[in-house]
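Heads up, the thing below is written out as structure tokens.
Yeah, one chain of the complex is gone here, protein chain that is, but the others are all in their spots.
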Amino acid sequence: MSITSSFTSATLCGSLVSPKALGCSNAFPSNHFSNPFESSKLCLTANPKKSIAPVQGIRCHAMQVETREAFTAGKEFQLSDVIEGQQFDREMLSAIFDVALEMEKIEKSSSQSEILKGYLMATLFYEPSTRTRLSFESAMKRLGGEVLTTENAREFSSAAKGETLEDTIRTVEGYSDIIVMRHFESGAAKKAAATANIPVINAGDGPGEHPTQALLDVYTIQSEIGKLDGISVALVGDLANGRTVRSLAYLLAKFKDVKIYLVSPEIVKMKDDIKDYLTLNGVEWEESSDLMEVASKCDVVYQTRIQRERFGERLDLYEAARGKYIVDKALLGVMQKDAVIMHPLPRLDEITADVDADPRAAYFRQAKNGLFIRMALLKLLLVGW
Amino acid sequence: MSITSSFTSATLCGSLVSPKALGCSNAFPSNHFSNPFESSKLCLTANPKKSIAPVQGIRCHAMQVETREAFTAGKEFQLSDVIEGQQFDREMLSAIFDVALEMEKIEKSSSQSEILKGYLMATLFYEPSTRTRLSFESAMKRLGGEVLTTENAREFSSAAKGETLEDTIRTVEGYSDIIVMRHFESGAAKKAAATANIPVINAGDGPGEHPTQALLDVYTIQSEIGKLDGISVALVGDLANGRTVRSLAYLLAKFKDVKIYLVSPEIVKMKDDIKDYLTLNGVEWEESSDLMEVASKCDVVYQTRIQRERFGERLDLYEAARGKYIVDKALLGVMQKDAVIMHPLPRLDEITADVDADPRAAYFRQAKNGLFIRMALLKLLLVGW
Partner (left out) sequence: MSITSSFTSATLCGSLVSPKALGCSNAFPSNHFSNPFESSKLCLTANPKKSIAPVQGIRCHAMQVETREAFTAGKEFQLSDVIEGQQFDREMLSAIFDVALEMEKIEKSSSQSEILKGYLMATLFYEPSTRTRLSFESAMKRLGGEVLTTENAREFSSAAKGETLEDTIRTVEGYSDIIVMRHFESGAAKKAAATANIPVINAGDGPGEHPTQALLDVYTIQSEIGKLDGISVALVGDLANGRTVRSLAYLLAKFKDVKIYLVSPEIVKMKDDIKDYLTLNGVEWEESSDLMEVASKCDVVYQTRIQRERFGERLDLYEAARGKYIVDKALLGVMQKDAVIMHPLPRLDEITADVDADPRAAYFRQAKNGLFIRMALLKLLLVGW
């Protein structure tokens, strides 16, 4: 595996692993890849407080790209930060999903887990996102960990007194064991991870990445359909602006014989970069304006909200776009018995409320899966396998 | 007991009880009542995670009204949600107060309670109310439970992106074991309880209900005076707008030989619906403009704040109203030795600060009782008796 990669936020460490928090300072030969999705690996961060001893000879740092063979022996790779969906290959996804499944059992169990007892997570949110924040905080607390909450982290930021993000991170890492950050600027998570000596999870950075959403989407398909190879998925709604569907398309390309249908109003069509990427990776895709016809053939109908804020003053265009593709009882009528409807939430009326009672309506289960994925990531980042 | 009731937010389940969170799906014969206060019962929600098995044949759901004899055997009724003060009859109040008394002991004890260890409460506040929120969160933590806090839940709401309350509830119930909700719209708590598969506590919904305040007020009278039958209570101040005094009047009507005095500026007099209700329920009441005379005869002087925001631009009327009935040292002079002064707080100058040191000033003890009542409700809703 010596493909060159443009992926820069994760690190492969191999069997010799230096916990990030222990300094990770010696140089390590770097390989640069061009396939941005297949080979990026991550470096272990066991919790700094819990780490036993550093291992010599390896530099583990976000922003560098390093590799070594055989790192996933036993599927147990090392994770130091979660920055972008693309950092995960299919083996990693599979390993994380196994842990998420364990997490489902823990969450349903009657006894309180103490897996993360004594660990402290800081939720550093530069813009509010209650849904995402609650999900992370619930994940941490379900595992016995504790939380420091910051919903108005902009006060820390250049907007307020001019402090750099790096300085803020250096302060907050002194108070916690892991940072979950939401930021308004693309690339902020990568910058934070490069600074921090503790793990950083990107909980969304502006128009950029929202990797835990991407993971929970794929996990939901696996969980609902039972497989990821050979599935057909309709991406519906705002495909131009929705980072969810863009990330999902990227991740689905890691699997075999996937067929993707793109169904959207003309004004918010999927952009060429994703289409080219799918083509390049051998994913069959097709644009369609006939949602009924597509839905009758798909395993997954992934509906999204048309975002009013994208249309500025052209409310006429917004109204036209939002009414065009609706998931309703009629659509349920043509869908296969084992297919599912997904949605990243919040939804307005692009899925009618009478669909909710159908067992194929998977969107609230999907939201719940976000909890399991986040529990799994917190466990992996703080105490490893 | 076959009275008809307009009460709709609680459910009586009888000896066969299906924990709400387990689905509660079979139909159950419904009886409709007309006395809204005497017969509404509540359905058990043991925590979903702790429940052992569903029981067949019973549908337990807020928004339905169902009944069965003998449900309060041993005073141990089942509670699924707390939506309005009126859902409680005197036996229920008595049972809850017994638990609140246990809670006082736990709170004073030197060892940390683990009664609610492993349980997670979401405080979903659509408008800020720091006092109420802190009180609930303290209650949960005093019992060893954990909390997810949302002070800006409006971000979830239609005001922000147009998500329905029902969708928000379906998401949040995936992350927590109980929801404490404050909302700006009357009826919101009932709607949330009808959707949720976990217990919901109404922490105030707009001009509507604030049942935990009503309970703590009655608990305080019981605690301070030692009885609820046969007491005389002066309701003072803004009786037109104060939901506290309205709820208190409703609850006091459940007890025997209660005498209520209404003392308020003309402009904020008690409305006819409550007066009619008192009359209908055999409660003796009397309006008076002589606070001194009334105070000399009462067990409880319940003072309230005249709310400036109700007077719009007529500050002259506000000033006239707020100065009219003040609890001060002179009033203390005529009050009985064992009488008490209550106030829902915050207070401005309707009780002068020099009254605070008098042992009959019960309002800070009353605030503290809010903690015990909320501890009791959380325990009952999550682990039952």
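The first chain written gets the first letter, and so on, giving A and B; residue counts start at 1 in each chain.
Throughout what follows, a residue touches a chain if its C-beta (ideal position, glycine included) is under 8 Å from a C-beta of that chain, and two chains touch if they have at least 3 such contacts.
In this text, all values refer to a predicted model and were calculated from it rather than measured experimentally.
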Checklist line | Residue among A:K117, A:K227, A:K271 or A:R314 touching the omitted chain | finding: A:K117
Checklist line | Among B:V99, B:I267 or B:A367, residue touching the chain not depicted | finding: B:A367
Checklist line | Chain not shown: contacting residue from B:S135, B:T168 or B:S223 | finding: B:S135
Checklist line | Positions on chain B where the hidden chain makes contact | finding: 108-112, 128-131, 134-135, 137-138, 141-142, 149, 151, 305, 345-348, 353, 364, 367-368, 371
Margin query: List every residue of chain A that touches the chain not included in the displayed model.
Written below: 49-50, 117-118, 120, 122, 146, 148-153, 155-156, 161-164, 166-168, 170-172, 174-176
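Everything that follows uses one rule, which is that only the chains that are shown with their structure count from here on.
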Notebook entry, point to check: Could you state the distance in Å from the CA-based centre of chain A to that of chain B?
Noted result: 42
